[in-house]
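Every protein chain but one is kept in place in this view of the complex.
Now for chain A:
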Amino acid sequence: MITKDNYASEVKKYQPKPKLLRNCIKAFLVGGLICAIGQGLTFFYIEVFGFTEKTAGNPTVTTLILIAAILTGFGVYDKIGQFAGAGSAVPVTGFANSIASAALEHKSEGIVLGIATNMFKLAGSVIVFGAVSAYVVGLIRYLVEQFL
């Protein structure tokens, strides 16, 4: 008997369950593929343009961001995202997609109040928590080095 009180648990059987294992495998493969492409780019920048292992990071990330932004513009990245979930959301390409998609979406409201204001609507939280956690980790490291 479905009642208001037991509704949430009674209707669980009608809701399709998230396919956790399948999603994890897909995320692992796509996320791994993106990282492998990144590694390939790093080798490319070291071999062809004479970057060092340390300095090749910047052009690699920039290239991945460019690719993700172009795929977002062509309407492909959201389809990759639906397939791969965290696999395409966690790497830097997902961050680029969140910015490019918000910028595209708000183009109709103008460059300043539309694109510029809304670009970091989704990415803003990543930046906030990135900065805060970097600060906390830096503080812990400083204390450990000072007193241990």
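Some observations on this one:
To be clear about the criterion, a contact is a pair of C-beta atoms (placed from the backbone, for glycine too) under 8 Å apart; a residue touches a chain by one contact, two chains touch by 3 or more; residues count from 1.
We adopt the following convention: contacts and distances are computed from a predicted model.
Among the names given as "Cytochrome c oxidase subunit 1", "Cysteine desulfurase", "Stage V sporulation protein AD" or "ABC transporter permease", UniProt records the absent chain under the name "Stage V sporulation protein AD". Across the interface with the omitted chain, chain A contributes residues 1-2, 4, 7-8, 11, 14-16, 18, 23, 72-73, 75, 77-82, 84-86, 88-89, 94, 97-98, 100-102, 104-106, 108, 122.
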